[in-house]
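The structure is given below, and queries will be raised subsequently.
Here we show just some of the chains, and they stay where they sit in the whole.
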Amino acid sequence: MTRPLALHPDRLFPADPTVRAIARSLYERVKDLPIVSPHGHTDPSWFAGNEPFSDPASLLIVPDHYVFRMLYSQGIPLEKLGVPTVDGSPTSTDSRGIWKIFAENYHLFRGTPSRMWLDWVFAEVFKLDVILEPETADLYYDTIDAALKTDAFRPRALFERYNIEVIATTESPLDPLEHHKAIRESGWSGRVVTAYRPDPVVDPEARAFAANVRRFCETAGEDASSYAGYLAAHRFHRARFREAGATSTDHGHPSSLTADLSPDEAAALYARVLDAPTAAEAELFRAQILTEMAGMSVEDGMVMQLHPAVHRNHNEVVLARFGRDKGGDIPTAGEFVRALKPLLDRYGNDPRLTLILFTLDEDVYSRELAPLAGHYPSLRLGPPWWFHDSPEGMRRFRERATETGGFYNTVGFNDDTRAFLSIPARHDVARRMDCVWLAQLVAEHRLPEDEAHDVARALAYDLVKAAYKL
Amino acid sequence: MTRPLALHPDRLFPADPTVRAIARSLYERVKDLPIVSPHGHTDPSWFAGNEPFSDPASLLIVPDHYVFRMLYSQGIPLEKLGVPTVDGSPTSTDSRGIWKIFAENYHLFRGTPSRMWLDWVFAEVFKLDVILEPETADLYYDTIDAALKTDAFRPRALFERYNIEVIATTESPLDPLEHHKAIRESGWSGRVVTAYRPDPVVDPEARAFAANVRRFCETAGEDASSYAGYLAAHRFHRARFREAGATSTDHGHPSSLTADLSPDEAAALYARVLDAPTAAEAELFRAQILTEMAGMSVEDGMVMQLHPAVHRNHNEVVLARFGRDKGGDIPTAGEFVRALKPLLDRYGNDPRLTLILFTLDEDVYSRELAPLAGHYPSLRLGPPWWFHDSPEGMRRFRERATETGGFYNTVGFNDDTRAFLSIPARHDVARRMDCVWLAQLVAEHRLPEDEAHDVARALAYDLVKAAYKL
């Protein structure tokens, strides 16, 4: 016997009828605003080629580390889930079989945002009206598989149906950006922009760093052997990215450390990191480049994002067999006050800089980030990130950041995802949770209702456009 | 004038009628499930000898550091509370007098879990119907004292009345386990098992460590002078504990640090810690043994528990006069991501290992523990521990751990207590708070109600039995 799947119109709203009514009224006016997605990891080739997605598992399970890491945590081998191996040794290619394993273990996602996003995709996009479980696995598979073969489920059609005003992808400076070029030249009206993510040429501990830097400088026509050439190559590629629509840069560093070395020190450090840097030298180089990037942002107006403090690829066994980004990235404690000081001493009061800070260490919301953003003109707080891109994560962010940082030092929502299908679901969760927070302020007579409507709109639409200059 | 004591049937449920009704309905189906207590500190001699408990103060105040530390924090000397001194210098033996001090200060426990547990014991076990205060101190004393003299209040009778399916105690490898043997041979049907807590032979900073290790090896018939002999002694005693019903080991370490030394390094380190180790050597040895214990768990199937990051016996004056475990243990910041890596690199992907992690640093729930447990097949999250074994502590645990770790990487409830009388009260608080959390998810349309019933049962009963192999 199947069980009905229905998205409740009041989902995520508190049970209290007073608060719920206010939340509903706030949400009513923001729910249909266009989606502005300033930071994410969708693949621009989808929109360039507009090819249909191949099959349910390849679309919804194999590439989604939120999904397969949870299954793996309960003992299901990644091979059975079709996750490709580094050496090409076989893993499942049986899309329907993978789907069945997923259906058998769908209970593992109870209480997680993945469940909420997936149910939205099933109900709203594929019009399924029963809950996923072993009994309905085939129905699901067949329904989704059939839909994906139709034009209405090609990337561009979904983009339009999803009411996306603009979406940013993220590329390495080594990327030729040919998909973005193809999109622009195709005549399609969808706005897909890139973002400058220079980690492969900034992090001396990145794989093939020196070779990356060489190629990075060569394509820019600059001299890789000098720090001046290296910096000029950044300027070249930043300009190239801006031509492809980029308004922002993004930096994923192991820590928030910044530095402000003298030109000579920086040049000497550059020479060392190209060779065989110590961990400390690598850290200092990353720190120095953050400050250089801030300086270039002051020049060229690109908004800077900092995503620090993740221990990437913590699981060596999984890394060796399956490669990077397999659900084994684990947050570590963050520190911003001392770490950012060199950069802030140099550029923190410059109105031309916007530096958006993210964290996975929630304790710093109230301790460090809100006080910093509530003072420095250059700083803004990014939305709850990654593991906190969830109802409770969003609630804690507003509870802990608002009183000191205010609403207007935040920048709306980022979906930060490669799971294209669920993008509207993610924005919807953010809009709902922001309305819940505002409704609570209104119900407790902490904010007049008319002002709450203004804020709801700002959080859903205005702030992100302004902060990211989109 | 006395005031009535009555346990409200809806206690701990939110005031909101919608959420309360759902919580009540979830709780209704789990409240009478048997108690599975996989980790605690009850004294097996109680169940072996089945002697009556002596008097109210000796049962409920003198041994309960939650109770006497709060009184001490407000200036009441421990001597007046009957806490025994190390050197045998006199402390109060006036049970009724101690009880009166307790009654006069019962207001200090307002808002604490101790108040809730104690009121449950008073109302439910001793059928008292007025609140404890100076005016009712004698009534309380007389009622409890009289009850304790009856057979219905002997340990085994309470065990049965409490519907305990199985309870684990915790013993050192130096313990002969004769009480467990006596229980098994007595023909009594109650299931009391031990757990292997090797800290006295693992922590080089423990009192009499070298002597402990000698005795540990001797009783195992192994050579204490070699690391191989030491490890073999662990295997011997682990097997001995398994015969006494143990399914788990427990490790209380100052940090979560693990190490994976080469056999030669480990052997050399062992030699040093038997002599006069530095603090760093002691820490490294504890770290190495955690990994050895994980390896043995892979072999013998014992579930491993890690309780890290407490500064034990922080108060030197109290330690010198009254000894260990006198309410002066204070948590410190925890770190798991780097600390566990050596162990996880070696055994983290092995499906035969279950490592249950506890913390007193709530910030790591969302930052480190949920991401780790939501990825590694070997890891599970223990319930909120010690200071967090409380309504708000439990609420924060579910709020912060569920979205990333899910429900199924948690392992139900531990009472972790020596306060035998209140064990059902503690499990009841956990069941209520889990139902409250689930009810909120249901009321906010984040989880269908039928699935919430499944989860409530899993949290109250199924998960703990599975995780601990009980």
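For clarity, chains are labelled A and B in written order, and residue numbers in each chain start from 1.
Note that a residue touches a chain if its C-beta (ideal position, glycine included) is under 8 Å from a C-beta of that chain, and two chains touch if they have at least 3 such contacts.
Only a predicted model underlies this, so the values are computations on that prediction, with no experimental measurement involved.
Identical protein chains form the entire complex, numbering 3 copies in the structure file, with 2 of these shown.
Quick note on the criterion: only the chains that are shown with their structure count from here on.
For the two copies, chain A and chain B, the CA superposition rotation is 120 degrees, given to the nearest 5. Chain A and chain B have CA centres that are 40 Å apart.
Remark: chain A residues 3, 7-8, 10-16, 69-70, 72-75, 107-113, 115-116, 131, 311, 314-318, 327-333, 360-363, 387-388, 390-393, 396 touch chain B in the complex. Only residues 16, 18-19, 335, 337-338, 341, 344-345, 348-349, 351, 363, 366-368, 370-377, 379, 399-400, 402-409, 440-441, 443-448, 450-451, 454-455 of chain B touch chain A when the two sit together in their complex.
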